[in-house]
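All protein chains but one are shown at their positions in the complex.
Take a look at subunit A:
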């Protein structure tokens, strides 16, 4: 089994009101020096079977049509090694 991570972020030109609300709260909490915050979504997909090119192509379709709204969001896909139990 393998894990594929899909990160979805608002495109840079799209205003992110949630990120801005977080950023504005930071000085109140004593965190200075952070000039911008943007908030995204991370999806972790546990994939049965091998993560070969065909599987990645299907996940790309899934991300493009469903997980992200490409009108306003970009996405990246990466395969994460799932640590096997050490014998």
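Simple rule for what comes next: a residue touches a chain if its C-beta (ideal position, glycine included) is under 8 Å from a C-beta of that chain, and two chains touch if they have at least 3 such contacts; residues count from 1.
By our rule, contacts and distances are computed from a predicted model.
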Absent chain [UniProt protein name; select from "Sulfate ABC transporter permease subunit CysW", "2-oxoglutarate oxidoreductase", "Phosphoribosylformylglycinamidine synthase subunit PurQ" or "3-methyl-2-oxobutanoate dehydrogenase subunit VorB"]: "Phosphoribosylformylglycinamidine synthase subunit PurQ"
Sole contact to the chain not displayed, among A:2, A:26, A:47 or A:67: A:67
Interface residues of subunit A (partner: the chain not displayed): 14-15, 17-18, 21, 66-67, 69, 71-72
